[in-house]
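Got a structure for you, written out below as structure tokens; questions coming shortly.
In this view, the complex is presented without one of its protein chains, the others remaining in place.
Every chain is named by a letter (A and B) in the order it is written, and numbering of its residues begins at 1.
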Amino acid sequence: MREPRWLRWARVLILTALTVFTVVPLYVMAGSSVKPLVDVQGAFRWAPSRITFQPFVDMWTTVPLARYFVNSLIVSLAATVCSVTLAILAGYAVSRYRFAGRGTFLTGVLSTQMFPGILFLLPLFLIFVNIDRYTGIQLYASRLGLTITYLTFSLPFAIWLVAGYFDTIPRELDEAARVDGAGPIRTLVRVVLPVAAPGIVAVAIYAFITAWGEVLFASVLTDENTRTLAVGLRAYANQAQVYWNQVMAASLVISAPVVLAFLALQRYLVQGLTAGAVKS
Amino acid sequence: MSRTVAAPAVDTSTPGGERRPPAHHGGRAGRRFRRAALPYVLLIPALVFELAIHIVPMLVGAWMSLLHLTQFFIRNWTAAPYAGLANYRVAVDLNGPVGSDLLHSFFVTAGVTSLSLAGCWLLGLTAAVLLQKSFRGRAALRTLFLVPYALPLFTAVITWRFMFQRDTGIVNAVLGDQLHIMSGHPFWLLGGRSFVALVIVEIWRQWPFAFLTLTAGLQSIPTDLYEAADIDGAGFMRRLRTITLPMLRPVNGVLLLVLFLWIFNDFNTAYILFDRPPGAADVISIHIYNASFLTWNFGQGSAMSVLLLGFLLIVTTAYLLAGRRRLRHA
Partner (left out) sequence: MKPRAIIALAASAALLAAGMAGCGGGSDSGSKGGSATRTLTYWASNQGRSIEQDKQVLGPELRKFQQQTGIKVNLEVIGWPDLLNRILAATSSGQGPDVLNVGNTWSASLQATGAFKDFDDATLAKVGGKARFIPSTLTSTGVAGKPPQFVPIYGLAYGLFYNKKLFKEAGISGAPQTWQQLVDDAKKLTKPDKGQYGVAILGASYTEGAHFAFMFGLQNGAKLFQGGAPGFDSPQMVAGVKQYLDLLATDKVVNPSDAEYVNDSQYLKDFAKDKAGMLMIQSYATAGVKENGMKDSDYGVAPIPLPDPLPAGGQRVTSHVAGINIGVFKNSKNTDGALKLVNFLTSPDEQKILNARYGTLPVAQAAYSDPRFQTPQTKIFQQVLANTSVTMPMIPEEAQFETLVGNSVKELIADAAAGKPVTEQTIKDKLTAADKKMQSGG
């Protein structure tokens, strides 16, 4: 069927507007990062007066961004791996078994999404310092503590997504494996997981992004040695307000790997969500 | 966990929801027990972490809200005197300064949330529908629209903070100097406009998620529905009204709830954008943070958090119940 003309124009207009809305901040970040200092201290200008890569050099010396980067990477990756693993186990149980408490578990887990972080931040902090006091396991100001915290942030939604995705995988596959004598775990690992790969990738992306961008808990639960990028860059931006070109350069460097990885994997995200979120 | 063992009605050996006779007849009791326990074993790790990081601290927080937990007792917080509901009374006393500030902050948060939610959903739906039909460059646009979602939150917000600067930012330069939509250079991060700034950043950050979810939702609508509509000669608007929107209802149900909770509880955006938000953008999570961490009056802060949780609980439950009823009637 042919599209009416108004629709075609509306499409072009609206999509252009959305593109501008999306792109302008990205341009500001990238464009400002190659501007000399005078350009970002005066009135805004679209094009740099000259292109310089000095901000990319200077930013490493102003704050230990490299260390923050490593901290963020370790914590986010560990939290992602843990969260995805736990979500697979739980999601498999929820998808493949009907057991007492299943509904309660699902609702309960998802309801943790509505807890205001601020409500359990201080108790968690006190629990961490007291665990340290009585057992010597350092959770406060350690990457371990932050990892555990972050994994629980993405876990509820991850379980829902994984369970929803597993639901779309025909049970006949499981049964065939079962007939071959495979146990449930073996079935999960050998049969279900390979088919579920797109969904798992989607969940992993979600878990990683959640951990990578968190600020509130990181600002209270870390110290100088375990500081993550999110907190470090914020402090940096507060410190170096006049060096916006450096701040933008740092933002660009921090964003680039995540965005590139995301773009490489994004088709899985749509696939995974199509099957997962939509069904659950 | 104990009650699960005594749940003979539950058939665990059968995959899927339908009741079928167990595959292995006459298995020994121990074996059957182990099989019944399997789903719980799979859930335990997730459960343990959720309990440890969310549930237990939340209960501790609820208990703290009943204490006069100030800096005088932080060293030995178990010795903090029992305050009963005193912290709550202060928080809900709308004539008192603490209560009226909390209420103000609540209204600000509700305003930011409803506007952002509406914005995200509208933009997400529009983009998803307009990109439903294949055309050249569609994949590129889809990818581009997802970039704000992939961008680490703090770099995105810091960039916006730069853009909103009065003298060096792009917003004033473009709106004031180049397009002449506004006169002069207003402050965006101070005073009344900070509310607008926060809503814009929230929408920019979150609409890709709505777009993503709705795109996924559209893809699961069977194409024969549209084909049938084509045969009927239904136009764009009618197809939108009679097929797309009704079919998206379950997706919308989850999406709106999740977005609502995320934006309402969002601490990070306003914290990075303003550091200390001005009154017009004083969202509730930061308000409570400042009420407790700056003054070390944690009892008071906990009471406010519990009230917030109560509100979210009521809204969520009401929403889910309403959704269920609508589904039943549909």
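General remarks:
Here is the rule we go by: a contact is a pair of C-beta atoms (placed from the backbone, for glycine too) under 8 Å apart; a residue touches a chain by one contact, two chains touch by 3 or more.
Because the structure is predicted, anything quoted here is derived from the model rather than measured.
Of the listed positions B:L51, B:V92 or B:L190, the one in contact with the omitted chain in the full complex is B:L190. Of the listed residues B:R75, B:R136 or B:H180, the one in contact with the hidden chain in the full complex is B:R75. The chain not shown here is touched by just one of B:S105, B:T159, B:Q206 or B:N297, and that residue is B:N297. Touch with the hidden chain on the side of chain B covers residues 34-35, 37-38, 41, 45, 70-72, 74-75, 77, 90, 96-98, 101, 165-167, 186-187, 189-191, 275-276, 278-279, 290, 293-297, 300. Touching residues on chain A toward the chain that is not drawn are 41, 74-75, 78, 81-82, 85-86, 89, 125-126, 129-130, 132-133, 136, 138, 140-145, 147-148, 183-186, 189, 219-220, 223-226, 235, 238-243.
We take it that only the chains that are shown with their structure count from here on.
Of all residues in chain A, only 1, 3-4, 7, 10-11, 14-15, 18-19, 21-26, 28-29, 32, 40-45, 85-87, 89-90, 92-94, 96-102, 105, 108-109, 111-124, 126-127, 148-149, 151-152, 155-157, 159, 171, 174-175, 178, 184, 209, 212-216, 220, 229-230, 233-234, 237-238, 244, 247-248, 251-252, 254-255, 258-259, 262-263, 266, 269-270, 273-274, 277-280 touch chain B in the complex they form.
Note for the complex: chain B touches chain A at residues 3-4, 7, 10-12, 14-17, 23, 36, 38-40, 42-43, 45-47, 49-50, 52-58, 60-61, 64, 77, 123, 126-127, 130-131, 133, 141-156, 158-163, 165, 167-170, 172-174, 177, 204, 212-213, 215-217, 219-220, 230, 235-236, 250-251, 254, 258, 261-262, 265, 267-268, 271-272, 275, 284-285, 288-289, 292-293, 298, 301-302, 305-306, 308-309, 312-313, 316.
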